[in-house]
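This is the structure, below, for whatever I ask next.
A single protein chain has been omitted from the complex, and every remaining protein chain is retained in its original position.
In this document, chain identifiers A, B and C correspond to the written order of the chains, with residue numbering beginning at 1 in each.
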Amino acid sequence: MVKIEGYGDITPLSAEAEALVQSQDPEHFYKLGWVTGTGGGISMRKGELVYLAPSGVQKERILPEHMFVLPFAQSAVPKPGSKRDLLRIPSKKGLNESQCTPLFWNAFTMRDAQSCIHTHSQNAVMLTLLLGKDAKSFRISHQEMIKGVRLGGVGKTLAYFNTLEVPIIENTAREEDLTDSMGKAMEEYPDAAAILVRRHGVYVWGPSWESAKTQAECLDYLFEIAVKMLQAGIPLEGDV
Amino acid sequence: MVKIEGYGDITPLSAEAEALVQSQDPEHFYKLGWVTGTGGGISMRKGELVYLAPSGVQKERILPEHMFVLPFAQSAVPKPGSKRDLLRIPSKKGLNESQCTPLFWNAFTMRDAQSCIHTHSQNAVMLTLLLGKDAKSFRISHQEMIKGVRLGGVGKTLAYFNTLEVPIIENTAREEDLTDSMGKAMEEYPDAAAILVRRHGVYVWGPSWESAKTQAECLDYLFEIAVKMLQAGIPLEGDV
Amino acid sequence: MVKIEGYGDITPLSAEAEALVQSQDPEHFYKLGWVTGTGGGISMRKGELVYLAPSGVQKERILPEHMFVLPFAQSAVPKPGSKRDLLRIPSKKGLNESQCTPLFWNAFTMRDAQSCIHTHSQNAVMLTLLLGKDAKSFRISHQEMIKGVRLGGVGKTLAYFNTLEVPIIENTAREEDLTDSMGKAMEEYPDAAAILVRRHGVYVWGPSWESAKTQAECLDYLFEIAVKMLQAGIPLEGDV
Partner (left out) sequence: MVKIEGYGDITPLSAEAEALVQSQDPEHFYKLGWVTGTGGGISMRKGELVYLAPSGVQKERILPEHMFVLPFAQSAVPKPGSKRDLLRIPSKKGLNESQCTPLFWNAFTMRDAQSCIHTHSQNAVMLTLLLGKDAKSFRISHQEMIKGVRLGGVGKTLAYFNTLEVPIIENTAREEDLTDSMGKAMEEYPDAAAILVRRHGVYVWGPSWESAKTQAECLDYLFEIAVKMLQAGIPLEGDV
C-alpha cells in the first residue's frame, strides 16, 4: 500500500492487473510470437492509474513487481526526458519505461480505452509490405472474424458484411515520434480499432484488457488470412 | 446439486464435462488456433442435458462454472430472443449463450451426436476460399488421415481409398441464420462428418466428445494439407 | 508385478517406459503435430518385452496403464485376428492394439532396433506428394541436420557431405499390409534410417527410444526443409 498525494491509498497492482501479468501461462503472449526479442508492449488503465510493462526485457519473464505505475492525469502528454512522477518504481533495477507510453495515451485520451496492446506481429508487418508503400489503409470484408472487432475499438462490434478498415502509418526512427501520426490517423479514421505501423507492427486498444486482447487476436487472425489471400491472388473485399 | 422439474437431482457438471473443460492444459484448443479472439464453440450432450461454452469470452480462460447447461428436449429448436429455461446460470455475470446453439442442436437431433465443435480454423477458411465460390463441397481421397473420420460423423470410419466429402454452405450475417442451410446440407450429404462455412469455419460432431475432438483434428489436418496441395497444383482426388 | 510363464516376474512398465509416456509435458508429441487425431504410434523394446501405445486414442492423453505389453519372441510375426498372449491388458476398456505392430517388428527384427516411431507428419506426406508418384526414395545432402541420423537407423551417424536416402513405399488400405513392402524396402536400402509411406507418413527407429525420437526430429526437419526447397526450386542434392 502506497500513499500518494491526490491519489489516496494505492494498491499498485489491482486484481485485474495481477491477472494481466500473472496468467496461468506467463509465456502466453510470447508464444503467440507477438513480443519476441523484448518487442511489443502492454498497458492497462484502472481509474486514475496506468500500468505499463517495462521496456527492453523478455516479456515472458515479467513479474508483477516489474510493472510501471503512472498517474493517468499527469502523463496525458508525456515527453521523453521530461521529469514525471512515477507512482511506483519497479523493484528490479535497470528497467526502463517503454517508448510506447505516449502512443498508449493516444488510445486512453482519444478513445477512452482502458487498455492498449502493441505487437511486432509478422502478420501485421508482412501485410503492410504486401499492400505496398502507397496503401494508406488495410481493408477487408466478408470474414466471420470481423465480428470480433469493435467500432473504434470501444463501440459496438462489426457485422460480417461490414468492411473493416485499419489505417497504416509510416514508421519513424524513434517510437515516440509516432505519437502525432498515430493521433492524426485516429482522428481521420474514427471507426478504426487499431493502427498499423509499416515495417513495425500494430497498436490495438479496447474498453478492457480482455477486450483489447481478444480484438488483438481477431485483428491478427485477419492480418494473417489477408496475407495468405494476397499471396493466393484472392481479393480482400467483397465475396468473390 | 440442483433440483429441476422433470430432471430430478442434477449435478450440472458430470465427470466427462469436467474433463472437457478441465484438461491438464486449459489453453489446449486455443493453442491449436481454432478459438482465438473468443471465436468458436464447444458443446456436449449427456443424456437429457447439454453443456455449452459461453459466447464472447476468451476460450482459454473458461472455467467449469462458466458453462451453460440446457435441457436437451426443450431446446430442440431454440430461437434467439425466445424465453427458455436455463438449468444453470453461469456464475460469472455478463456471459451470453453462444449463437451456435441451434447449429449444435442440428448435430444432436439429425445425427444423434453427443458433442459438436465449431472452429474458425484458418485452414478451413482458406480451403473454402481456394476452392472458389462455386464449389458446393470439399472432396479428398488417398490420405491416411481420412481413416480417422466417421461416416456421417457417428458411423463406421472411412477407408483410405474412400472419398471424403464435406459440404460448404454460404456464411450469413447472424450465426443462427445458418441453422437451416446447415440442416439442409446435412440432409443432402448424409455421409458428411462436418459442414464447412465459407469465410467462417467448420462444424464437426461425433458420438462422444473424444470422437468429436479427434475427428475435428483429422479434418483440420485434411483441410491444411488440401490447402498446401492446391497451392502446389496437386489434385485432391485420386493417387496421381 | 505380474507373473507370466517363461518371463518370470514382470514389472510391465520399466523406468524407461515410464519416461517415454510420462514426460513433463504429456502433450509433447501431440504439439509437434505428429500424432493429432489419434494418428501415429510409439513402441519400445526392453529385452524380451515390447511396449506399445494403444490405437485410436488421443495420444496426448495416454497414461502408463494404457500401454500394451507383448512378448518380443511370440509376436515376431503377428497376424491380425490371430490369438496372441498379451502380457498386460490395458486397464482402460475398449483400447485396441495398433495396426502398426507388425511394422514396428520389422525394425526390431531386421535392424535390432529398440524403439520405433510412426508419425503422420504433414512434412513427410507433402514431401512424398511433391517428389511425385515415380520417386522411389527421398535423397538430400549438404544439410547439417543429416549428422543427426544414423546409418540404417542404428549405426554410426552420417556426415555433412553424405547423401541421406529414405525409400518411399506406396500406401495400402490396411496398415498391416504395409509390412511386406516396408520389409522389402529395408532390405533394398540397408543404410536407410526410416521408411516414408506415400500419402501417409513415416516409420523411424533407433537403438534406444531417445535415439529414435531425436532421429525422428532430424528427419522431420529434413522433410520440412526439403519441402521448402522444392517449393523454392532449390536442388536437394549437392551444394548449388
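A few notes on this one:
By our rule, contacts are C-beta pairs under 8 Å (C-beta built on N, C-alpha and C of every residue); 3 or more make two chains touch, one makes a residue touch a chain.
Remember, it's a predicted structure, so these values are computed and weren't measured experimentally.
Although it is left out of the displayed model, the omitted chain contacts the following shown chains in the full complex: A, C. In the complete complex, the residue from A:Ser137, A:Thr172 or A:Ser208 that touches the missing chain is A:Thr172.
The set of subunit C residues touching the chain not shown comprises 24-25, 28, 31, 142-145, 148, 159-161, 210, 213-215, 217-218, 220-221, 224-225, 228-229, 232, 234, 239-240. Those residues of subunit A that touch the chain absent from the view are 26-27, 31, 36-39, 58, 120, 122, 125-126, 129-130, 133, 171-173, 197, 199-201, 231.
One rule holds for everything that comes next: only the chains that are shown with their structure count from here on.
Two copies of one sequence, subunit B and subunit C, touch each other mainly through non-matching residues, since under half of the numbers at the interface are common to both. Its C-alpha atoms superposed on subunit C, subunit A is turned by 180 degrees; the angle is given in steps of 5.
The distance from the centre of subunit B to the centre of subunit C, with each centre set as the mean of the Cα atoms, comes to 32 Å. With each centre defined as the average position of its C-alpha atoms, the distance from subunit A to subunit C rounds to 45 Å.
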